[in-house]
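What follows is a short report on a single structure.
Here the complex is missing a single protein chain, while all its other protein chains stay put.
Each chain gets a letter, A and B, in the order it is written, and its residues are counted from 1.
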Amino acid sequence: MKDKIKNIVLPASFGILMIALWEGRMIHKLLGFKPFQLPIPSEIIKTLSKNFNKAIIDTLTTVNGALVGLVIGCIIGFLVAVIATQFPKWGYTGLTVIATFNAIPIVALSPIMNRWFESGFGQKVGVVTVVCMGAMAINSYRGLNDLKPFARDLMQSYAASEKEVFFKLRLPNCLPSIFTAIKINVPAALMAAMISEYFAASTSGLGFGVKDNLRKGMMAMGWSYIVMASLVGIILYLFIIVVERRAIKWHASQR
Amino acid sequence: MISKKERLRVNIVWVIGIFLVWELGAFFLAGVLNDPMADAKLPYLHTIFWVIIQNFSELLGAAGLTFSRAILGFILGAGVGFLLAIVMSLSKTVEKIAFPYLIFSQMVPVLGLAPIIFNLVRDMNTSRTIIAAYITFFPVSVNMLSGLTSVDNEKKELMYSYAAGKKSIYFKLMIPYSLPYLFAGLKIAAPMSVTASILVDMLGSSGGIGVKLLYSLYSGTKDMFWASVFTSAAMGIISYSIILILEKKFIPWKKEVVQKEGA
Partner (left out) sequence: MKKRNLLLFVVAAAATIMAACSSDKSATGGTETTAAETTAAVETTAAETTAAGGELDKVTLQLKWLPQSQFMGYYVAAEKGYYEEEGIDIEILPGGSDIIPEQNVYNGVANIGVTWVSSLMTYQAQGYELQEIAQIFQKSGLLLVSKAETGIASPEDLAGKKVGNWFGGNEYEILALLEKYQLDKNSDLELVQQDYTMDQVKEGSIDAASAMTYNEFGLLLESGIAKEDLNVIDMNDEGVAMMEDCLFVNSEWAAENEDLIVRFLRASIKGWAEASANPQAAGEIVYNVDKSVSLEHQVYMAEEVAKLVVPEGFDPANIGSIDMAAIQQTADYLALYNKDLAATPVVDDSTFTAKYWEEATK
């Protein structure tokens, strides 16, 4: 229990200190900023509360797309990893192919997805899916194959079938890696959803808010959208950590 | 273990397979569905290759510029990510404090970040490298950290019982154990550093694939756009392969495991 309190108090107090320094313009003085270049927290909060309803709607729009894309992307990535594991000869190259998608910038993906999907939602999901596949495929492949020494030999000596090896050995061994991949993909998915909105045929979403306002020089508005995005990112991340703790209690990283 | 010759054969089949599927898809769109936007959705692969061949030297020059910047950003980002993971694994407190802020750092888009970096550094080239590294470090950090924290306590205790210091535990146990995790992170980060470098090209660079992409996108030259996309994908494959080669050299024991599995 004491640990739990510590876990919350420490990051929070550090955050409060930073925000206080930021608010007191110490950071601005240190780095040579003017308040209108990097708005101070109270200004951001004031702007955010003024536009709260719109900000919430925009946030939901983006998060919806990001989550759907995240799920689809993770499933595809995982399937590719499974295929690469079960059919090492023919499937392995699939990993390279899927990792390659990480090298296509979102800026290029978005207009292509714009052609494929007429709705902003479809375009967003398309972009996020492509962005999330690679990390999941690579990490779960590592988890499926990086088995404890002799674990497989042991299974073989029990005359376990390929199917049993997969479900009893590989899959549990892979769980921590899946969580690692999701942890990487949560911020990546949100960011991808936001950048795709720079180009989407709609005028809603966090990404549109950030781009529209920062381009116009409405810094406080722009940053309040960035703050919303970060909050969502952190909440989703914490959620993943909680689930992870329950799902893989046995793993060394959770002790 | 699959022999090199066989691997090559498999890869060739893959390439041919992708080519055929793509061409069929493009034919289906353009020829059967008569989609007017077919050249934007899925142009014929052979036309893309033809454009690449025609503009080969130009694309290669741009790719060289982008790739060299990607390497720099990658080394910097991976280094920072590696160190961050080590620091966070040393102390749970640091990890707890740092993580929310790492997420926050990932949620600041370049559009918001760039003016701040520019204001700090006041030099476009340095700023570009910093931003490229900034985009790259996160997956390396997360993967390395999950590797470091996955070390079994029994192993650590064994080391302690040998009276090993913290330093030697790290160098002899934790880091070698985490290498597969680190390489998984690097494999994700390597193509990402190419993306980062392309993005950074768009920050007023005078050359690079990013500029080619922007130009072709905004001037409606579809074939050049796709050629640039392919060039960036090719850079992704190259960067990924470099990490694969490094992985084989740095984790020789992993190869043994694979060999056993293959047997």
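Here is the rule we go by: contacts are C-beta pairs under 8 Å (C-beta built on N, C-alpha and C of every residue); 3 or more make two chains touch, one makes a residue touch a chain.
This structure is a prediction, so every number in the text was calculated from the model and none was measured.
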| item | value |
| --- | --- |
| Chains shown that the absent chain touches, full complex | A, B |
| Sole contact to the chain not displayed, among A:Arg142, A:Lys183, A:Lys211 or A:His251 | A:Lys211 |
| Selected from B:Leu29, B:Leu65 or B:Ala78 as touching the chain missing from the view | B:Leu65 |
| Absent-chain interface as seen on chain A, which is shown | 34-37, 107, 110-111, 114-115, 118, 198-203, 208, 211-212, 214-219, 221 |
| Chain B, residues in touch with the chain not shown (by the definition above) | 36-37, 40, 58, 61, 64-65, 67-69, 71-72, 75, 110-111, 114-115, 118-119, 122-124, 199, 201-207, 210-212, 214-221, 224, 242, 246, 249-250 |
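Here is the rule we go by: only the chains that are shown with their structure count from here on.
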| item | value |
| --- | --- |
| Cα-centroid distance, chain A relative to chain B, in whole angstrom | 16 |
| Touching residues (chain side chain A, partner chain B) in the complex | 6-7, 10-11, 14-15, 31-33, 37-38, 88-90, 92-94, 96-97, 99-108, 111-112, 115-116, 134-135, 138-139, 142, 145-147, 149, 152-153, 176-177, 179-180, 183-184, 186-188, 190-191, 194-195, 207, 210-211, 214-215, 222-223, 226, 229-230, 233-234, 237, 251-253, 255 |
| Chain A contact footprint on chain B (complex, rising order) | 2, 6-7, 10-11, 13-14, 18, 37, 40-41, 93, 96-97, 99-101, 103-104, 106-109, 111-112, 115-116, 119-120, 138-139, 142-143, 146, 149-153, 180-181, 184, 187-188, 191-192, 194-195, 198-199, 202, 210, 213-214, 217, 225, 228-229, 232-233, 235-237, 239-241, 254, 257-258, 260-262 |
